[in-house]
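This structure is in structure tokens; I'll ask about it shortly.
The complex is shown incomplete by one protein chain, all other protein chains being positioned as in the whole.
The block that comes next holds chain A.
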Amino acid sequence: MVEAHSINAEHKDLIHDVAFDYYGERMATCSTDQFVKVWDQDEQGNWNLTASWKAHSGSVWKVTWAHPEFGQVLATCSFDRTAAIWEEIIGESNEGGTLLRHWVRRANLVDSRTSVTDVKFGPKSFGLILATCSADGVMRIYEAPDAMNLAQWPLQHEVSLKNPSSCLTWNPLLSNFRMPNAMIAVGSDDNSNTTNSKVFICEYNEVSRRWAKTESVASVAHPVHDMIFAPNMGRSFYLLAVATNNVRILKLKPLTDATSGFPYTIETAAQFDDHYCTVWRVAWNVTGTVLASSGDDGCVRLWKSTVDTWKCVGVLKRDGKLPQPQSKTAQSTAQNNLTRFFKLGQITHPSEVHWH
């Protein structure tokens, strides 16, 4: 059985991204209305808006949380060609006893000359490090030398990929195979030609102390809209999910005897064409075992790697019509204008969605 809880995001325009903190208890949303909002879940599971501010002077594309070891920190990127770092400040409590929270801009990263399309914090083992990519195809690495000082974000590296970039993802690198180099995959949604590769792998070279593009994945030639590395739970290989004209799962396997060159083999571990059209977003669950893909068909599909192979374990379909309150399959109770709580599906019916 699935319980659904609907809240009005109170954005005045399209929502572009929703990001959850490390524990899934805080939610940040961003929108074309140039605002970023932060929501907190209370003990009863209700989501309450705790902050809302105009973050940019253009559409805010992505919002992302830093690891909570670095405090309550957000990064955003926008059409206004900037990315920004935000930190939450808790002031004195007011008369009601609730703490006053507000977010202050700690840094504004203005190096891009075009829209910044994605922003992601690196794995916490690398310290407080941030990667951005922009529509002119430049991937930038920023780093806070002192993790306790969020005001200093010197630009450390720039890698020009010469292709309009749409998304990036850090390799979480938890493999015990050997100390690997930091790695970022950048995707391009360039639709002017469909022969060139659209997925680029960038790596940090310890010797030259530089980031550089080390590989293009030839098998992905259609525009890429989103990519994400699976959390590595002690596996000896990496899984990269790609949202392109289909859902693609690439497997990067380290070569043990590689002395030079790109030390991985890249193969397609799975490919799903069930969306029948463009796939816009992909997301891994916490253990990297179930992938959620969002397609142009309006569905969210869940893919699980089982003992056998990858298979679809669930589909979420949208429906613009609210069900009648008397309906058996969905009982909805309007709590107030903003939230709605309802149950979907019959209890323990075989149609229980097994997304675990």
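List of remarks:
Heads up, the rule we're going with is that contacts are C-beta pairs under 8 Å (C-beta built on N, C-alpha and C of every residue); 3 or more make two chains touch, one makes a residue touch a chain; residues count from 1.
Methods note: contacts and distances are computed from a predicted model.
Not shown: a single chain whose UniProt protein name, out of "Nuclear pore complex protein Nup85", "Centromere protein L", "Cytochrome c oxidase subunit 6, mitochondrial" or "KLLA0F04081p", is "Nuclear pore complex protein Nup85".
The chain not shown here touches chain A at positions 1-16, 18-20, 22-25, 27, 29, 31-33, 43, 45, 47, 58-59, 68-72, 79, 88-90, 99, 115, 124, 135, 148, 164, 174, 176, 189, 231-236, 269, 280-281, 283-287, 289-290, 292-296, 298-300, 302, 305-309, 311-323, 330, 340, 342, 344-345, 347-356.
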